[in-house]
Structure formats: C-alpha cells, structure tokens
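A single protein chain has been removed from this complex, and every other one stays in its place.
Going in written order, the chains are labelled A and B, and every chain counts its residues from 1.
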Amino acid sequence: MSVTAASPHAYLERQARWTWIEVAFWAAALLPFWLTPNYLVLASQIAITALFALSLDLILGYAGIVSLGHAAFFGLGAYTAGLAAKHGWGEPITGLMLGALVAGIVGYAASLIVSRFRHLALIMITLGMGLLLKEAANSASWLTGGADGLQGVKMWPVFNTFRFDLYGYVAYTYSLIVLFLVFLVARRIIHSPFGLSLRGIRENPLRMPAVGASSRAHLRKIYTISAVMAGIAGALLAQTTETVSLASIDFERSADVLVMLILGGAGHLYGGLVGAIIFMVARDQFSGNTPQFWYFWIGTLLVAVVMFLPNGILGGLAKLVSTWRGSFWRGKS
Amino acid sequence: MSALSTRGLDKSFGSLVVASDISFELPQGARHALIGPNGAGKTTLINLMTGMLRPDAGEILLGDEEITALPPEKRVSRGLVRTFQINTLFPNLNALEAVTLAVCEREGMARAWWQRISAYPSAVDEAHAILSSLMLGADCYRPTRELPYGRQRLLEIALALATRPKVLLLDEPAAGVPRDESAELFAAISNLSRDITVLFIEHDMNFVFRFASRIIVMVGGRILLEGTSEEVAADPRVREVYLGKSHHGVRHG
Partner (left out) sequence: MIGPVIGVLFDGFAYGMLLFLLSVGLSVTLGMMNFVNLAHCAFAMLGGYVTVTLMNRFGWPFLATLPFAFLVTALVSIVFERVLYRRLYRASDLDQVLLTIGLAFVSVAVAAYVYGTIQQPVQMPSYLRGSVTVLGVGFGVYRLFLVAVALAITLLLVAALEYTRFGAQVRAAVDNQRMARGLGINVDGAFAFTFALGSGLAGLGGALAIEIVGLDPSFAFTYLIYVLIVVSVGGLGSIAGSFAAATLIGISDVAGKYYIPELGPFLIYLVMVVLLMWRPAGLFGRR
C-alpha cells in the first residue's frame, strides 16, 4: 500500500482521463446492431431513458437536489417536439433544439424557486410542480390531446436522408448519438471547476458560503442545464415514437427515473445509464406478468439497495475495486 | 482604521438575549482572543459577524466598509473568513479538491463548466502550496473523512486561507485535537501572516496566553472587559466567571 506520489496535475489529469471501461461501455453500446437487431426499438428507448437519468444525476447525484418531479422537463421537451412536428415542422434536429429550449426556459424559471429550498420543502415543491404541469397538460387537451395523447406527429428524415424506420435502426442510431454528445457535455461539467463546486454543495452546503461560493447561482445553473438535457430526452422520445402521451410527464416517470438512478448509483456519471439499462430490460422481460409483481420486486429492490448497497451498483463496485487495489488514496468521485 | 469593528450589535431569540451592545475593534494585524464561559454568545458573535445571523441592531464594519447587510459569501470575498468549531468539511472530497474548490471560487473560476480543472494549473498549484505549508501535502489525495481529526482541523484552516482572508475568525481551532497532533496546529497558527488580522475563540487558556496579545471576555451576551493577558488574568471579575476553570486547562471537543 504505497502513496501515489503523483503531482497534483498528474492526479487531476488522471481523474479526467477516459478509462478503458468507459471506452468498452460505449463500444458495447454498438453491439445491439449486430447481436439484437430485433430489439433496436427497445434499445433506443433505453438510450432515451438513460439520457433522462443522466440529467437527473447531475442535479441529484452531484448537486444534491432531490427532485420528485423531473419528468416535467422530459414532458415539456416531448410535447414541444411533438407539437412542432404535428404542426408541419418535422425536422428532427431543430425539433430537438426547440424541445431543449422550452424545457430550458421553464427549467430556469423553476430553478429560481428550487434553489431556495432544501429537505422536505424541496421534495414537495418539485413534486408539486411536476403534478401541476401534468394536470395542466391534462386540462389543455385542445393542445396536448389530453388523456388520448398527441396524434399526428410526422417526422421528416434526419438530415433529409435517414428516414425513421419500423425496425428502429435510425431511431437507435439517432438516440445513441444524441445521448453520447450530451454525455460528453455532462462529463465536461463534472470535471470542471463548476462540477467541483457542485460536489461541494452536495457534500456540505453550510461550508460553501464560508468559502465565498454563491450556491444558489450554481444550483440555478445546473438545474437549468439538467432541464435542457431532460427536455432533449423527451423530444427524442416524441420523435422516435411519433407519439406523446401524459405518461411522459406523470409522477410514475419521475419515480421510475429516480429508482433507476439509485439502482445504478448516483454521482458516478454512469449510474443512471447502468440503472436505465437494467431497469428497462427487466421491465421488458417481466412486462408479461401483472403489474403487482413488478411493483413488489421494485419495492423490495429499493429496500435492499438502501439497506445494503446505499451507493447503488456502481458505488458498490467502486468500493470493491478500491478495497481490492488496496488503494485508499484515489478519492474518485 | 481598524480591520474589523462592530458597533452596538444586539441579537435576541424571543426573550433570550444572546448579544447585547457588542462593540469592539480589531486593529490591523491583531492577534486577539475571545473567551468566556459556555453560552456566553461567542459563536453567536462569530455568526453575526460572518452574516449567518442577522443582528437586531448595530453595525459591522470591515475596514471602512459597512457590511451589516451583506450575505455571507460576499463578506468572504471581501476578506472576512471564519473556521468552524466542529469540522465543517467535504467528507468525500480529498484535501486537494477541497482547497482547489475554495481557490476557484475566490477567483471566479467556479463559473466555468466547459473547461477541465486541469486547465487551471495556477489554482491547483496554489491549493497544493497552501496544503504543503500546513503539512497536509502528503495527505492531499485522501478523502477528507479518512483524515485524522487533527489533520481535519488543519484542513479547516487551509480552506480559510485559500480565500485570502484579511480578517480570520478561528472558532476553537484546538478543540478536540489530541495532544500528539497539536504541534502542527500550533505551528500553523504561529505561521499565519502578520497581514492577516486574527480573532480566535478558545477555552484552552494556554493557547490563549501563547498566541493572543489582547483578550476580550464575554459573559451572558455582553463584553465584560477587554485588555492584555496580564490585565485579564488579574481581573477579579474574570476569576469569578471562570471559577475553577483556569486550573483545568480544559480541552473541549
């Protein structure tokens, strides 16, 4: 057990470097094209959900904001992109950006409120805002289609060449590329000084003002960025499935993504992705059974994770790795 | 012009008066100590000065600037910094990350989300230099929660130093530090630059007599008296307040 006497620069350099596991992970994301070509639609759904989970990780895992209403931004992105396509503008990339923009604006407005609260008040306010938006979407059925969902969403081909096909080939490619690009941005944020301050807020919100940090400004910023990312995910869903329903904005979606993130491990950047994969695959496999069966196991899983694996799968793995290597000096994440 | 001064600070919680007409001045480069029995209101005073509590009346001046209405983080950027009596650190960050965080916040780099930290070598170097000056250089990659208590206490001071304080308020820096770790702490405090004005709260009278040139005695939310160590030690009222305590050399924590 020796102290790595690396210089501080080398240490930080190493923190930010791409590990072979990461490269392998993204390479493996290409496998469905060859191994499971019949499941590309599911694969694109997983990629979209993974992106949504990543957006939640930024506020929950890194900044410590517990939100029970994050589906609000997912839904906003979905409905915006869906409405754009329904009313004649079916270009995917710009539709995506439009969804991101709307989600971002609402996210910024919400961040003004959210950054002021903690603990139960914060949980309740995020829950309340999510529920409010869902009710609004339900009531404004002239715009959103209400409980029946948005009909008539017709997408143009991506870059005017790649038409969305029934097998999900284009959908998965599109979703995966968007996921990867947004992931790169998230990764940059985490390794930036801003990311460090976010972790400081999560670790000890009291200490932050004492080192001169304006936590609220930081929280507003990350909340807005997270809302944009969630909006992109929602827009992707609308575009790849050519429908939008209230399910994209309801409490169950907010709760599901929270479960996925906790399962995978919050604050490890890949936790949401891993959790999304496991959750969605499991749900696909067990969807034949009655919903009660599903809820029973999810509930049990949650209890087990909290009691035995408080940092999720990735957290547990990270602990194992650091114990095996006998290295206590790494301090990763 | 003093480095830090207060005029007529009052604070009550309902009928509980925690601060009453607190007025004092800290001259530039001072080494003053604030002592008093538990419940005298010492930490409350620190909280008032740093902005964590709002006074009911009175003013606080940093240099010649009135800061009574400023939020805590703005006071820090103007140079008024404190450490905490109970370690208030970032458990899962290592010392290097923690101090780099403080440096980045000071320099306004914390807003940058599109550049890696390694693109700001000056911040990292400065953080490492501060840690080294406090004998924490070798431990700087360990997560804070794994550091021994005395080292964590030093990290408290490192974080404060990273903000380039003009006035430093140390809240019981020696509290809870085991005897075999206190030498480094004492060295760190001795080495504090004379450009920094220091006020520390302490119960350990050895510490106080060693480092402070003037002592302020607080009892029940008021300032009882202020004077040099000899004056305070000789004052009968102080003996009365500290009945028996001066024999114990108590270490708290």
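Everything below uses one rule, namely that a contact is a pair of C-beta atoms (placed from the backbone, for glycine too) under 8 Å apart; a residue touches a chain by one contact, two chains touch by 3 or more.
None of these values were measured; they are calculated from a predicted model.
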| item | value |
| --- | --- |
| For the chain not depicted, the shown chains it touches | A |
| Which of A:Ala10, A:Leu31 or A:Met124 contacts the chain that the document leaves out | A:Met124 |
| Absent-chain contact - pick from A:Ile113, A:Val185, A:Ala217 or A:Leu317 | A:Ile113 |
| Where the missing chain touches subunit A, by residue | 60, 66, 113, 116-117, 119-121, 123-125, 127-129, 131-132, 135-136, 138-139, 255, 258-259, 262, 290-293, 295-296, 298-303, 305-307, 310 |
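Convention: only the chains that are shown with their structure count from here on.
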| item | value |
| --- | --- |
| Approximate Å spacing (C-alpha centroids) for the pair subunit A, subunit B | 41 |
| Sites on subunit A touched by subunit B in the complex | 3-4, 8-9, 11-13, 16, 188-189, 191-197, 199-200, 203-204, 206-214, 218, 221, 225, 328-331, 333 |
| Contact footprint of subunit A on subunit B as seen in their complex | 50-52, 71-73, 76-77, 81-82, 84, 88-94, 96-98, 100-102, 104-106, 109-118, 120-121, 123-125, 127-128, 138, 140-143, 146, 159-160, 162-163 |
